[in-house]
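In this view, the complex is presented without one of its protein chains, the others remaining in place.
All chains are identified by letter, namely A and B, in their written order; residue positions are counted from 1 within each chain.
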Amino acid sequence: MDILVYIFNILIFPGFLFCFFFGLLLSGIDRKLVARMQRRIGPPVFQPFYDFFKLIGKGHIIPRGAAKKTFMLAPIIGLLGVVIISMFIPIFGYVFIPRTADMIVILYLLTVPAVALILGGSSSGSPYSGVGISREMVTMLSYELPLVIILLAVGSKVGHSLGEIGNVTFSLSKVAEYQSKNGMLICSLSMIPAAIAFLLCIPAEVGTVPFDVAEAETEICEGPLVEYSGKYLALYKLMSAIKMFIMGSLFVALFFGGTGFGTGIKFLPLNTLLMMILVIITISISVSFLRAIVARIKVEHTLKFFWTVPTALAFVSLILTYVTTL
Amino acid sequence: MFNRLIEKSRAKSPWIYHVNSGSCNGCDIELVALLGPRYDCERLGIKLAGSPRHADIVVVTGPITSQSKDRVLRVLSQVPEPKVVVSLGSCPMSCNVFKGSYSVEGPLDKWTHVDVSVGGCAPKPEAIIDGLIKAIEILKEKRGLNNV
Partner (left out) sequence: MSKFPFAGEALKSLFKAPLTEKYPLTPKESPEKYRGKIKFDANACIGCGLCIRVCSPNAITKLVDTVEEGQNITMKFDLGSCTFCGYCADFCHQNAIELTQEYSMVVTDKNDMIVSGSFIKKLPQKKPVPQKKATESK
C-alpha cells in the first residue's frame, strides 16, 4: 500500500505529471505577462505545450564530434534531478517524504540541473557551447552563496524557537509547523531581507534575463544548447520550465508556509490550489517583471552583484535572528 | 491521436532562423520589425531561434555572394527535418540589381530547393506575415524523419 502511494507520488502528484503540466503552464503565463507589459498581445498561454510537442516530432542530428552517450543522457539526468526535488517540498504542511534535513538535500539536488546543462554543453564539441558552459559555471558559483545563507537564516529562526541542537533546523516540515503556529515567516521583520534576496536569486537559477549570460541567444547562438535538436532539446526546455516551478514552490514553502493561512485546513486539493496561486504571483514578480524592464548583464557583473547585494541582505537576516526575536 | 497532437503543434509553433547572405539589410530591418509590438508575430507562435538546429523555417535574404555561398549551404544542411526555406525580397529570387556581378553567385533556387518566395524590395511586414503563414501551411504537410 505504501509502495503504491510512493509510486503515485513519483509519477503523478507531485512528481512527473503535475510538474509537467504546471511547469509548462507557468512558463506560458510568464511569456504572456512579459508581452502585455511590452504592450503586445503575446503567445497563447498554452504555447510551451505546443513547443514541447513540436520538438518531439522533429528529427534530431547528433554531430560527429560529440560524445554520443553523454549527449543523449545529459537532459535525462537533469530532468530526473528536478523531478526528485519536487517530492521534498511540502505543500502547506502536507509532506511527502518527511526527513530531518530536507534543506541540505534540496541544496545539493539544485545543482544537478545546472550540472546537466554543463555536461550537455561540453559533450557537444562546439566552441560556442564551450563559452556557454564557462559562463554557466561562473553563474552557478555566484548564486550558491546567497542561497546557502538564506536557508541558514530561515533555519536558525525556526531552530531558535524550537530549541534545536545548535539552534538551527534543516527540516522543511518543522518550518511548516512553526509557521502554522506563529503565522507566516514573511510577516516577521527579520525575514524580509532574506525574502528579497531569494527573489533576486530566482532569475539566476532559472536562467532568464538579467542573469542569463549562459544562454545568451544572439551572442553565442544559445550557448550550451547549440547542437541540440528534437527530443533532447524538448527535455531541456521542460527541465528549465519545471525549475521555475520548483523555485517558486520553495519560496512559498519557506516564507508563505503553514497550513492554509493559519486556518489549519488540511484538505490537499485546496492547499494545492492556494500554492499554485502564490507560485504564480511570486514568479510574475521576480521573473516576468524583471525580464520586461532590464537588459542582460555581463558575467563579471553577475558575480560582483551576487556576492555583494543578496549576500549582504541574507547576512543581515541571519544576524537579526541571533540578536532579536522579531 | 499522438500524431494528430504533434501535427497540430507543428502548425502552432514555428521557429525562425534568419540568414543574411550579403543583403543590403533592408529586408532584415523589415523582418526584425515583425517582432516588435506593432506587428507582433509571437501571437502566431513564431520565435526567433538562436541556432539553426532549433529552427523550422529558414528565412534567407540577400543575393548569394561568393564568400557566403558555402556557409549558407552548410547552415541550411544543419536544420533538421521537416524544414521550409523562405526567400525574402527580390534578391534571392533573381539577384535584383546585382545581376552579372563578379561576386554574386546567383539566385537561391540554383543551389537549394525554395518553398516560398516573398516579393518586394523591401517587402512590407504584412507581406512577410503572409509569406510565413503560407510557409506554415507547407510545413503542416511535411513529415519529419522518424515519420511522426
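Note that in this section a contact is a pair of C-beta atoms (placed from the backbone, for glycine too) under 8 Å apart; a residue touches a chain by one contact, two chains touch by 3 or more.
What you see is a predicted model; the values in this text were computed from it and never measured.
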Residue of A:Leu273, A:Val294 or A:Ile319 in touch with the missing chain, whole complex considered: A:Val294
Selected from A:Met37, A:Met87, A:Ile104 or A:Leu162 as touching the chain missing from the view: A:Met37
Residues of subunit B (touch criterion as defined above) contacting the omitted chain: 37-40, 43, 90, 93-97, 99, 109, 115-121, 123-127, 129-131, 133-134, 138
Contact set of subunit A toward the excluded chain (per top definition): 33, 35-42, 289, 292-294
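Simple rule for what comes next: only the chains that are shown with their structure count from here on.
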Subunit B residues within the subunit A interface of the complex: 5-10, 12-13, 36-37, 40, 42-43, 45, 48-51, 53-54, 56, 78, 80-82, 144-146, 148
Contact footprint of subunit B on subunit A as seen in their complex: 31, 35, 38-44, 47, 49-54, 56-61, 217-218, 221-222, 225-230, 233
